[in-house]
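In this view, the complex is presented without one of its protein chains, the others remaining in place.
Note that the chains take the letters A, B and C in the order they are written out, and that residue 1 is the start of every chain.
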């Protein structure tokens, strides 16, 4: 930790910082420059809060030199982590496209969706039984019954299922239904109690980025899960809030190489929620794979115009098929397969 | 709802929209302009999802003409709602300053804090027993024991207490300890299950704005609480995420007049979390009251340099006293008292 | 300047940084911590570009400890700078409200506007003769003729005039017409050639904040003017771009105390362009003065509904009069007059 003092501070204020550091077991290296005095804290900087030092008289700024994340950091585990999801490997050389409808509606809809997803060549399926909706008056999901319909539909094609958990009280139900991958949605990225609970299971977790979460906050949210013992974490970039109104969210494609550098965990992208329009999905999907994403979460509905939610962002079955063909070529261009 | 068609669409696509509207019980008013055809949906537009129409062929854009919020809307209740919190009125002519430490630490700290808060002339007290922290390795709050210390300290001065609820499973404990005002934090603004549960109680709820929530999303989050039957909702602006790095969050002072226009519910401001620095708190507090806020949530610690969290943003006891004097003058300048 | 090395770097990389610093005349203080090596550069850090060091092998981050701005910095001139504009003092104890129409339209419109501005008690007038419009097909201003109409109208009430300069080639015309205050608009905040040219004059300059300029970039833009010899600079906060769509821009009220701390120059606020709606202007104006602004730029049109541009954000004459009454009370509440 580096403490930058205001210009013109006296010895008393410098000593105050040194004393406070010592209180927390840290040594100091005081460097009196021409313009400013800078104090280096030597030792384990996690022992002391940055804000505590910032509150001391004469302190202008405090800068951490260590990354706050540990288990999820690349330095903790040099190799890429490959997560095994019912035999499907995520994070390795093979790119995984996880497709399916926004929400689970009926058994026939899910049966049809599963057929199309499998036919297109995808190995995992997505679908929401519990839906986080902006309005309390909108359709809130088919719930537990939806979980069952989803499981029944996907089983026929041996596809592991991905579905969102919103309420900590539903975790046992998810485990009872043997959901293969638990998705933590954007609005719950910093629902710390929920993160702690899924951290106690061994289920793979897809952690979506918060609406305007920094990459560092996102890594720290994953650290909450990891600290509980569950290291099967998959980051999912889904666009962030911006000033642009043409599309729903701004896909942060740069987050892909940044995460691949900072963490050993897999990174996937949700191009459907990012752009919010089906016609943008192919280009955003190609960009994501070209930038190094390990997979995608894509919305596909058997008949998009009848979808119960987010109808305008779902691909139709034929579009998904074509997307898969085009993504395979991109994957190959960067030495991966799909 | 207004449906704007792409230029050059044919009758088939226009009919498709009209048919879909009819399916949901809505009539249509088709207006064929020089450049574009525009379809007005006549009837209750909440019956149909905007996205469903957007997914239809030939539709360029869909615009809602009704506000999505109902109970919280000013049109639902023309007069300002005044909430009674143990005899203290929030939302009326008197401005309320709710002060106290970021986190409950020890009984002596809380006793001292309560004394200073009351002495400064505040009528309510704040303090966090459960803390949402970015890092799993940071201090997470004193928990239930903290609630008790807080209650004991505030009771002596007959001050109602405000404290944050993060986990839906703790709600009963909050009710058992008779917490006067439940605070829903920034990270939980769209934790819909939590909102639904506090909506079933009759406790006043302070709903902080999400990190980058639009005012409309914020109103809809409040609608989740209101829809459950609890109309005792207080909005708290606490700054939003921005590109500026000089301070922690950008206080959205414009949100104050906007909320006063859109909703009948009280609006308060948290200048401490907004700026993130104690030295900015007086100016931001004055701006908030001058812009029409009904109150403030201010951090005060008996000895800020020893605070266990957010030490750099807490006022000291003397600073709080001086702030109250200056805020009283601002309140009087706009015809209110404090 | 502090150079933070990546973890695990060797002596060769550390020596590379030390050598590069020496090349630019700076000494080094190498501190080898448990986790990382940190190098402090001792000497005048403005001699070397941060990016140059960041490009060296093994460098993780480079942090400046000196502020990049000099003449505009508070440390350069401890007292508040008070600018004399034709006898009207800006930056002192008296708050100045500069009012007038968005654009100069006709002589009668300007004559009437001037009358109302003076009657309301304002001492300076604003009006645009050259208008930066998003569309090339929108009204672009009345130009030089507009300058003359403006001058004629304001002279009668001895009010100095404020008007925007967009094109460096028009500077001589502005000087010929003896414009009292040159306004540099949001879109030109980093038009460095324009800044350099107004820096060579002695005319007071209102420098509006760029659409999403950081406070530091804004101060550096002012430094361009100051470096040319013109220290008569007035900062004008006018809202920044954000994700919120309810209003036009997000007024950054926090920028006021921040600027008052960082610079000795006056700070004013434009509540009309910030909110973009006349009905918000009173609340935003009060917030700005309460937060410490030295003045305001407010749009007033004799008949807002007929304004040639930005009609929805202009106050009417009576509204301006009432605003002045209310702002006088706020100014007095913080010990200033108006």
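Just so it is clear, a residue touches a chain if its C-beta (ideal position, glycine included) is under 8 Å from a C-beta of that chain, and two chains touch if they have at least 3 such contacts.
All figures in this text were calculated on a predicted structure; none of them were measured in a lab.
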Touch with the missing chain holds, among A:212, A:232 or A:272, for A:212
Touching the hidden chain, out of C:116, C:174 or C:224, is C:224
Even though one chain is not shown, chain B touches it at residues 2, 4, 7, 29, 31, 33-36, 38, 40, 42-44, 63, 65-66, 75, 212, 241-243, 245
The missing chain sits against chain A at residues 212, 214-216, 239-240, 242-247, 250-258, 261, 274-275, 279-280, 283-284, 286-292, 326, 329-330, 332-334
Note that chain C touches the absent chain at residues 20, 46, 49, 51-52, 54-56, 68, 132-138, 166-169, 187-188, 190-193, 196, 210-213, 217, 220, 223-224, 227, 241, 278, 304-305, 307-314
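By our rule, only the chains that are shown with their structure count from here on.
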Taking shared numbers over all numbers used, above half giving same and below half different, the chain A and chain B interface sides are same
When centres are defined as mean Cα positions, the distance from chain A to chain C in whole Å is 39
Per the C-alpha means, the centres of chain B and chain C lie apart by a whole-Å value of 31
Rounded to the nearest Å, the gap between Cα centres of chain A and chain B is 26
Residues of chain B that touch two or more other chains sit at 212
